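With one protein chain withheld, the remaining protein chains of the complex are depicted in position.
Labels for the chains are A and B, by order of writing; each one numbers its residues from 1.
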Amino acid sequence: MTALLELEDVEARYGPVHVLHGISLAVEEGSVVAVLGPNGAGKTTTLRAVSGTVRRAGRIRFAGRALDRLGPAAVARLGVAHVPEGRGTFSELTVWENLRLGGYTRRGSIQPELERVFTYFPWLSERRRQQAGTLSGGEQQMLALARAFVHRPRLLLLDEPSLGLAPVLVAELFRIVRELNEDEGLTVLVVEQNAHLALQAADAGYVLEAGRVALAGTSAELRADDSVRRSYLGY
Amino acid sequence: MVAAATSRLESLCSRTAVPATSLLLLAGATGLLVGSLRSSIFAQLTVQGLALGSVYGSLALALVLVYRATHVVNFAQGELAMATTYVAWQLIQWGLSYWEAFAVTLAIAFVLGTVLQVVLIRPVQHRSVIAAVIVTVGLFILIDGVVDWVWGSALKFMPSPFGTKTYDVGGVSISRLYPGMFLVVLASVLLVWALFRFTKLGLAMRAAALRPAESALVGVRVDWMLAIGWGLAAVLGAVAGLMAEPSQFVLQPTLMQPILVYAFAAAVLGGLESPAGAVIGGLAIGVSLTLVVQYVHPITSDLQTPVAFAVLVGVLLLKPSGLFGQREVRRV
Partner (left out) sequence: MRHRLPELGSLLAVAVLLSVLPFTLSDYNISLVAQVGIFFVAVLGLNILTGYTGQISIGHGAFMAIGGYTTAVMSRDHDTNLVVTMLMAFAICFVVGLLVGLPALRLSGVYLALATFALAVSVPQLPLKWSKFLGGSGGVQSHRTVTHLWLYGAAWIASAILFALAWLILRGRIGRAFRAARDSEIAAVASGIELPIYKTLAFGISAAYAGVAGALFVMGTNGFAQPSEFGVFLSLQLLVGAAVAGLGSLWGILAGAAFVGLLPTVSGSVPVIGSAHGRNVVFGAAVILVMLLLPEGFAGLLTRLRRLARA
């Protein structure tokens, strides 16, 4: 089985600041992969390297195509949805307009996608005319996720979806992600501080430290690893 | 479908309505109506002012579209409109009818606006305010030069698009020109508004202007959206130029220079980021300049631009966000 997404020796920098020093990782089609690591390790930057929102070098292949020279719009068009850290909803636009933009790359009607999304997030249907900026933080996070689902991506990049959410909502959110993965075969690469949740939901994981992959393995292997236990799981 | 559209309309209204501003507009409109019923000259001037104001409003709207898309104030917007009016003149000389020339000119304007954004503005868009201003100033000079080079500075005449008939409305005779101008501009503005409000392309353009980074993540080609925004602005400007020409009766290279100042004043009055504000600001400036020149004796028509300047500075000092500002303000 070949991987849907493959990074090989990927480097990235912000201006003169070198952030990623040769990251290699693989995400199998239909799997959920978690990226763990301390603050500033380069987790966000790794996702940004995939979606093309940071300058990068090295090889990035997605479904057999090279991504490393493509800009963010082109990557999105290939079927990668990136829900960035801090949500990235269009707070000036309505809920409906946000969802419509999620389906921007789809031709024709997005009605089927919308209905599917409303089965996961029924409350969105009643709020479609509300300005997104007036939603609560948790609701905006859900909206960002819903928007990505309308996109019907082959690969979903999720950056710290639990940030600032109440624990109930976090659990709900991961349940939905897992459900989509099982029902529709959605592939997910998720960055998460909450290692418990992440390793529960994920099939495999990578631990980044200072811009390098420090550790990789299946969720079970990582859960059993002493250093992971001490640093991220806290027992 | 219709229900969805009307409810969208309602939500739009509730979002843009600012009570104090609405009251002010209502009072203004009532004043114009009462005045028009009492004096036929006042009625004529009001109609004329609204027609001229619609021209200012459409150029102001062009400026606002450009500003929202690229955060650049396009000092060449008026000259661009002047140049496309010359194109229309040329097309008519070559045998096209007025309205054929009108349509072809709008298409040319669209291409021109788009290309200018890609070639000249994109490289300086993210540099300083001054750099962008200077490039549009250079464009101002360049367009002026090209028009002078190709067509010379002698006055040109175009056939009147609306004929020379006058209407008689309750004893007030009104030249067909003014309602004609008003309706053509209104139709173009509504079309552009509908494009932005109801189409996927329009939504993408708004998103690209508001949040370029997030828009790219959902697959919007931001650069193209901004270029198309410039193209649409050039189309609105072309309409403004074509409708300004019959009101001045001749075509000359300085056609749009005073109008640019009125449009700046209108855009600032409405709030530099508010499309509806620009159009209403244009109408307000058009009507008040026309009436003030007639009824306030120390102010003659020579003082129209200084008055517009005073309005502009006054608004900037008293209410910098304009009458309709604040909504959809972009993050820094």
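Definition applied: a residue touches a chain if its C-beta (ideal position, glycine included) is under 8 Å from a C-beta of that chain, and two chains touch if they have at least 3 such contacts.
What you see is a predicted model; the values in this text were computed from it and never measured.
Put simply, the hidden chain is in touch with B once you look at the whole complex.
Set against the missing chain, the residues B:Ala62, B:Leu139, B:Met158 or B:Met205 yield one that touches it, B:Leu139. Summarising the interface, chain B meets the missing chain with residues 67, 71, 73, 75, 120, 123-124, 127, 129-131, 133-135, 137-146, 148-149, 152-153, 257-258, 261, 264-265, 268, 272, 300, 302-306, 308-309, 312-313, 316-317, 320.
Here is the rule we use: only the chains that are shown with their structure count from here on.
Measuring from the averaged C-alpha position of chain A to that of chain B gives a distance of 43 Å. Remark: chain B residues 7-8, 11, 15, 200, 203-204, 206-207, 210-211, 213-222, 327-328 touch chain A in the complex. The touching residues of chain A, when paired with chain B in their complex, are 51, 53, 71-73, 76-77, 81-82, 84, 88-90, 92-94, 97, 100-102, 104-105, 129, 131, 147, 151.
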